[in-house]
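The block that comes next holds subunit A.
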Amino acid sequence: MKAGDTATGVPALEARGLVKRYGHVTALGGADVDLRAGEVLAVIGDNGAGKSTLIKCLSGAEIPDAGQIRLFGEPVRFRSPLDARDHGLETVYQNLAVAPSRDIPANLFLGRERRKPGPLGSVLRLLDKKRMREETQELLTSLGLLTIQNFSQPVETLSGGQRQGVAVARAACFGSRVIIMDEPTAALGVRESQRVLDLIREISGRGVPVILISHDMPHVFDVADRIHIQRLGRRVALVNTCDISMPDAVALMTGALHPAEIDGRSRVEHP
Partner candidate 1 sequence: MAHDTVTPHAADPPATRSAKHGLIARGQAALHTKPLLGPLVVLLLASLFFSVWVGSRFSDPLNISLIVQQVQIIGMVGIAQTLVVLTAGIDLSVGAITVLASVVMGKLAVDSGLPVLPALLLGLVTGGVCGGLNGTLVTRFRIPPFIATLGTLSVFSALTLFYSQSETIRAQDVPSLLSWPGRSIHVLGTEVTYSSLLMVGCFATVAYLLRGTAWGAHLHAVGDNPDGARLSGIRTDRVLLSVYVVAGVICGLAAWFLIGRIGSVSPQAGENLNLQSITAVVIGGTSLFGGRGHVLGTLLGSLIVGVFSSGLALAGVEALWQVFTVGVLVVVAVAADQWIRKVTA
Partner candidate 2 sequence: MAHRVKLRCSALAASSAGIGLTLLLTSCGSGVGAHNDGKTIVGLITKTNDNPFYVKMREGAQKKADELGVDLRTFAGKGQADNDSQVKAVENLVAAGAKGILITPADSSAIIPALDRARKAGVMVVALDSPTDPASAVDGTFATDNRLAGRMIGKWAKSRMAGKPVHIALLDLSPEQVKVDVLRDQGFLEGFGIDVGNPERIGDERDSRIVGHEVTGANEEGGRGAMEKLLQKDRSINLVYTINEPAAAGAYQAIKAAGKQKDITLVSVDGGCPGVKNVAAGIIGATSMQFPVKMAAEGVAAVAAYAKDGSKPSSPRGRDFTDTGVALITDTPAAGLDSKKSDWGLTHCWG
């Protein structure tokens, strides 16, 4: 993260009027996103609300037909996930994008391997395995992931939570400024989910804002600072977690309640 990212009042990520159409289907009809520095923002929505399209547009996997995205105030147009990553926006995909048969350092540094200094590294592309091991050790320690004993075991032999941990650690370790996590607890048991939620807190505690896409209301209410409720391709509400009840959030999500109707009960910021 860049020094000063958290200090200024500039929103970490800001999107206005994002539109994405697939043929006649409008997946996003002018959606907005606001992510403050250092916060955990949960994005919830029913199936078909345009959550995943929204995330794809933010992470560079899809290019929106209209709308603007600003990253720390700077207008950006991502042409690919790599492009987004180069701007400091990391995404932890649901399928984790790991190489299952490789060990942990290899996965943490996949695509950005540390190379030996000098021409050995730049020309022959020799890996600096020792350095990668040391950095792995450091990173996993700092994230409280040291329950993993043996770094040289293939990632596929890790538990689901440990694998998620590796993927999150990877997102967190390259000076990233914003991390998007797509359903990180979907495939995990209770205890492992808790570990991942701890990890999310740990990351945001370091000042890196996180966008969390999740179906799991208790998890959302557990970890998120604010909740972005997506419905029919738009943001219908953006609320502080402490200002809304879980049933109201679900009702907004499903359309059973209109945002105006709950104004008295919860403080909902109208988009």
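Basis for inclusion: all candidates are chains of the complex that A comes from, given by their letters.
Definition applied: contacts are C-beta pairs under 8 Å (C-beta built on N, C-alpha and C of every residue); 3 or more make two chains touch, one makes a residue touch a chain; residues count from 1.
Not measured: the values here are computed from a predicted model.
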item	value
Direct contact with subunit A in this complex, candidates 1 or 2	1
Interface residues, subunit A side, partner candidate 1 - complex	81-82, 85, 91, 93, 95-102, 106, 110-113, 115, 124-127, 129, 153-154, 156-157
